[in-house]
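Got a structure for you, questions after.
Only one protein chain is missing from this complex, and each of the others stays in its spot.
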Amino acid sequence: MSAPAVTRRLLPASATRRLPRWLDGLLEAVGLPLVLLVLWALSALVAPNRYFPAPWRIAEAFVKTWVGESFFVDVLPSIGRLLVGLALAIVIGIAVGLLIGSVRWLRQFVEPVFEFFRAVPPPMLVPLLAITLGIGDTAKIAVIVAGAVWPILLNTVEGVRAVDAVQRETATSYQLSTVQRVVYLTLPSAAPQIMAGIRQSLSIAIILMVISEMTNSSSGLGLRITFFQQNFQIPEMWSGIVLLGFIGIALALLFQIAERLVLGWYRGLKETERA
Amino acid sequence: MPDQNPSPTAMLRVEGLQKSYGDFVALQNISFTAKQGELVCIVGPSGAGKTTLLKCIAGLLAPSGGIVELDGEAITGPPKKMAVVFQEYGRSLMPWMTVRRNVELPLLRTTPKAERRHLVDTVLESVGLSAAGDKYPWQLSGGMQQRVAIARAVAYSPEVLIMDEPFASVDAQTRADLEDLVRYIWKKFGVTVLFVTHDIDESVYLGQRVIVLSMTPTIVQEDLTIDLPEDRDQLNTRALPRFTELRTHVYEQIQRAKRDSERRPDAESPAA
Partner (left out) sequence: MRRRLRPVLLGLAGVVVFLALWQLAATVGWVNGKYVPPPTEVFASLGRMMLDLHYWRTIGNTLTTWAIGLVIAGVAALALGTVIGLIPFLRRYTRSTVEFLRPIPSVAIIPLAILMFGYDREASLVIVVFATFWQIFIQVLYGVADVDPVARDTQRSFGLSARSRFVHLVLPTALPYIMTGIRLGATVALILTVTGELLIQVDGIGRLLTQRGTAADYAGVYALVVSAGLLALVINTLVRIIERRVLAWHESVRAEVVL
């Protein structure tokens, strides 16, 4: 950990090693996952465990369970509700956050109540909203919105508050219209905080989607996985876990792309400041 | 520039301007005028309320008393005919916009796209930033960033350009270049410039007139005409005996301002 750490900071990574750069990168990316997969497969062969079926059995179950009709009956509606809920949470959170962040008395007025709403562990909302809204699609989407909106909303408020005073004066002295101010100053300036809020909301949204499907539902991913578990269909259950994992990873990737688009300037700025 | 004042009317008129915060009087009584196309420097010791004065003139701060008139109209908010270049160049540019977008920003509402493009090109060229249009401000040096801020102000086509210690935080060489840029821009676009600085040499080198402020509570200590030749350059102008006389004179005025304030029993310590 001592000497190489320093040299590597100064030299490009490839200069210190003999492997070609692309091969080295590939090894870095897939090396450990491959080793883990092989270990898992070996252990399944050498000492089969009924709770940890071999990878190929899970893959087989995955294709059998999720490819085909089930994809449209269980998977797509779940993902649809998740995305609609998230989109609503993002739109509402940013819009309300912009309003509250721009008006000082309003912010001071609603902040304690909103901080409380944020503090409530979102899963508690699932039974609560099931009581008032039933167990349909609306209720499931409402749960996601109700749980995921707070980090976005309150982070937007913070971001709006933190807009630089000189930039605000610049906008005033150049007589930007209200809409221009929001589009060219407030929103981009608050974007880092807003994105951080959205990142928190992503995981909350998935948790809420699964809980509301596991507790009160007639279809959906969560229900199917619970069903497999209760009936000891272990490979099928694992395939559901894998599917949920893929959804989480896909969402994270999507978010990363969005972040790179929205916050490219921010990363550059931070790197310049650090240098 | 033999005929720089075709119309003798006052473009900017400040009359009995006052600004106080509670009991603290920042500006006591400020009066001066700037004619159309004039380059006026305002110089004062630190803590003279220079920025307060500027913000009152720019319509960013409401004065407690007195009149500020732009082209015969009283200023109540930021006027359309005025552009401000702030000292904190790093903070007045939007880091999420390229140089070009930054310059374009004030024009989005007023100017059609094709014309805007042309205007931005012209302005960027005149500040020597033609190649930097697609970069982000934070990829540029401090001096270049301030050039962007100047370009943005000029593109706005103001009647009056206000500059608040714009070169206070750049190195000496860059500063000399930027001073010449201001003279160049001023001549090229025929704009009235109000240039605030704490640097005496800079004020004498740049201005047609230098207004010396006192310490707070601030008044105009002296309104001095700079009778240096119109064609100025860093080497020769600064070597002129008259330049030395003028800067010595302004220096003495400022020293006097500081002494006076120490003698005044009610003088407050300079506020930020």
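A and B are the chain letters, set down in written order, and residue numbers restart from 1 in every chain.
Throughout what follows, contacts are C-beta pairs under 8 Å (C-beta built on N, C-alpha and C of every residue); 3 or more make two chains touch, one makes a residue touch a chain.
Since we're looking at a predicted model, the values are computed, not measured.
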Which displayed chains the hidden chain touches across the whole complex: A
Sole contact to the chain not displayed, among A:A29, A:A87 or A:V183: A:A29
Omitted-chain contact residue, chosen from A:L88, A:V182 or A:L244: A:L244
Given A:S43, A:T138, A:S177 or A:S203, the one touching the chain that is not displayed: A:S203
Of A:I131, A:A165 or A:V179, the one touching the omitted chain in the full complex: A:I131
Residues in chain A touching the chain absent from view: 1-2, 4-6, 8-9, 27-33, 36, 51, 105, 108-113, 115-117, 119-128, 130-132, 192, 195-196, 199, 203-204, 206-207, 210-211, 214-215, 222, 225-226, 228-229, 232, 234, 237-238, 240-241, 244-245, 247-249, 251-252, 263
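Just so it is clear, only the chains that are shown with their structure count from here on.
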Rounded Å distance between chain A and chain B, as computed from the means of their C-alpha atoms: 48
Residue ranges of chain B in contact with chain A within the complex: 58-60, 78, 80, 82-84, 86, 88, 91-92, 94-97, 105-106, 108-109, 136, 138-139, 152, 156
Residue ranges of chain A touching chain B (in the complex, touch as defined): 164-167, 169-170, 172-177, 180, 184-185, 188-189, 191, 265-266, 268-269, 272-273
